[in-house]
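Removed: one protein chain of the complex. Kept in place: all other protein chains.
Let's turn to subunit A:
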Amino acid sequence: MAFDDAYHALTDHDDDARWAYGTGFTDPLAGVPGDLPDGVDRAELATYCLMLGDDALILSHRLQQWVTRAPELEDELALANIGLDLLGQARLLLTRAGVSEGWGRDEDDLAMRRDPSGFRNLCLAERADADFAHLVARLFALSTWRLALLDRLTASRDPMLAAIAAKGVKEVTYHRDYAAQWVVRLGDGTPLSHERMLAAVDTLTPQLAELFHSHPTEIGLASVGVAVDPAALEAEFTQVWTHVLQAATLLPPATSLSGGTSRGNFVAAESSPPGGDAVAAEVSGVPAGAEQGSARPWGRAGEHTPALAEILDEMQGVARSVPGGVW
């Protein structure tokens, strides 16, 4: 590609090397067989791919928002690179979702033309970060959870999910290391950094139950060896979470998790379970949230906080205002 004329270079359309939405990105699964394993419901597999893909897509966007705002240039590079890895995982998973549902939607359609209620990401991925401590606490929690999940998903009966997971495991391993090292550095740092890291962890902890609250799609696909039931991840998550928080002096060294501390035992300690249970509570005559605090939205079921709509306004703005635009 010649660069003596910048406009010519931009419009050199004999290849796929153009850069923005709608400008000829090729299918990231180009040439990969789209077969589905026997006995797997297409719609359910598509929904599951959306769940894991949307987690990556939305968190990636949140990380990108930190570029130019991180404390040091090195951390902007780190967050941008982690965001890029997650965006790559999202592209593979959304493409797989499109193939599975069989309606002809591609990754761009799914990323850019869905409303908030169509997104299946965890609400934890969409929240805004009050400060850098909140960012690294949230990134640590989601990376720890995602690594435990992807590690198990490498044994999926769906060869595409297994392959995407095997690739992702290598990446999320260093995402988790990066975030955990910051949690320790701030927690075990100055009195001020300790205080702010502790505040971030205390804000985050009540939101972690969502990570282990299984959706019927996850349970159903896990029972046929395709998906991972997130409830099975809590023990490993708790072990890593406690280990790092202790190293960060944010938990006393010998805390017993079975004792139900305020920063462990996430599901048991949660005061208000997400959506499904709140509905059940309403049916049984107890108004949702009346005694247990307000119900939390359940991202896996398409219920979200207002933060997701804000993200999508920004992320989908160009694609929605210039549908199919090419430049």
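Rule of thumb we're sticking to: a contact is a pair of C-beta atoms (placed from the backbone, for glycine too) under 8 Å apart; a residue touches a chain by one contact, two chains touch by 3 or more; residues count from 1.
Convention: contacts and distances are computed from a predicted model.
A.B. asks: Any idea which of "ABC-type cobalt transport system, ATPase component", "Ring-1,2-phenylacetyl-CoA epoxidase subunit PaaD", "ABC transporter" or "Response regulator" UniProt assigns to the chain that's been left out?
C.D. replies: "Ring-1,2-phenylacetyl-CoA epoxidase subunit PaaD"
A.B. asks: For the chain left out of this view, which of A:Ala46, A:Ala97, A:Leu124 or A:Ala180 touches it?
C.D. replies: Hidden-chain contact among the options goes to A:Ala180.
A.B. asks: Check each of A:Leu36, A:Leu86 or A:Leu186 against the chain that is not shown and name the one that touches it.
C.D. replies: A:Leu86
A.B. asks: Considering the complete complex, identify which of A:Arg113, A:Lys170 or A:Arg320 is in touch with the unshown chain.
C.D. replies: Once the missing chain is taken into account, the touching residue is A:Lys170.
A.B. asks: Give the residue, chosen from A:Leu52, A:Leu124 or A:Val240, that touches the chain omitted from the document.
C.D. replies: A:Val240
A.B. asks: Contacts of subunit A with the missing chain: which residues?
C.D. replies: 14-18, 25-26, 28-32, 74, 77-78, 81-82, 84-89, 91-92, 147-148, 151, 159, 162-164, 166-171, 173-174, 176-178, 180-181, 184, 236, 239-240, 243-244, 247
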